[in-house]
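Taking it in order: structure first as structure tokens, then the write-up.
Presenting chain A:
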Amino acid sequence: MGELLAQAWTVARKDLVLEFRTRTAIVSAVVFTALVLTVFNFGRDPTAVPTIDLAPTILWVTFTFAAMLALNRAFQLELENQALEGLLVSPLSRTSLYWGKLIANLVFVAVVEGVGLPLFVLFFDVPVGRVLLPLIGVIALATLGFVAVGTLFSALVIRTRFAELLLVVILLPFLLPPLIGAVQVTARLLGGRPLSESVGYLKLLAAYDIVFVSLATFLFRFTVDE
Partner candidate 1 sequence: MPDVPQNAGYMMAAYIVTAVILIGYAVSLYRRTSKP
Partner candidate 2 sequence: MSLVQKGRWITLVALVCLAAVYVRALAFTPVERLQGPAQKIFYLHVPAALWTEAAMVLVGLAGIFYLFLKDPRLDRFAEASAEVGTVFATIVLTTGPIWGKPIWGTWWTWDARLTSTLFLFFLYVGYLLVRGAVRDPGLRARYAAVLGICGLCLVPFIHLSVFLFRTLHPQPIILKPSAPSLPNSMLATWLFSLVAFTLLYVGFVTQRYALSLARAAQQDRSSDAGHA
């Protein structure tokens, strides 16, 4: 287990170093997030619909875009550097390869969300103070779900035509259950509802994460091996 994590971290670190050395991807993702939030502001009539009603949707659509950007850039990185071939001939296990990529993608998305959330709070004057910790928890749970499946599918589309487009199309149905859970819990948290009301959705998110992280870990080898 320790070996696995160490190997995974090696893989993750390689990706992250490349990432943050150039900084283009992360900056673009953050700017994009800010743009999306800005557009949302101009798309609504604050006198007609209270912000709090739209807030969960705005937050999650923005985060979904951020996750998609992260996954697409990860895929680009592979293509440009042909790093995948190199990794495959190394003695790294497929599991640590997957986890490494998963960790790298999660870190990337986490950074974007880390900037996005405060911006969201700022732009829409959303009262997150008291519910910050649970909110971060939900964000973490849902993000893990998106990125787990997304990382698997990134590997899958890499050798196909129209890969980036295909990635979005095949990923969409898999984003819906965690998204539904996330939006519902966020709405309840922001509305000051007790956590007990969100239990069903939290279980959904947790179950989804457990199932799909395991499944993706297992299936990853079939997307990369001959």
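Going forward, a contact is a pair of C-beta atoms (placed from the backbone, for glycine too) under 8 Å apart; a residue touches a chain by one contact, two chains touch by 3 or more; residues count from 1.
For anyone wondering why these and not others, all candidates are chains of the complex that A comes from, given by their letters.
Remember, predicted model here, so these are calculated numbers, not experimental data.
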{"item": "Numbered candidate touching chain A, per complex, among 1 or 2", "value": "2"}
{"item": "Complex interface listing, chain A residues touching candidate 2", "value": "149, 152-153, 156-157, 159-163, 166, 169-170, 172-174, 176-177, 180-181, 184, 200-201, 204, 207-208, 211-212, 215-216, 219, 222-223"}
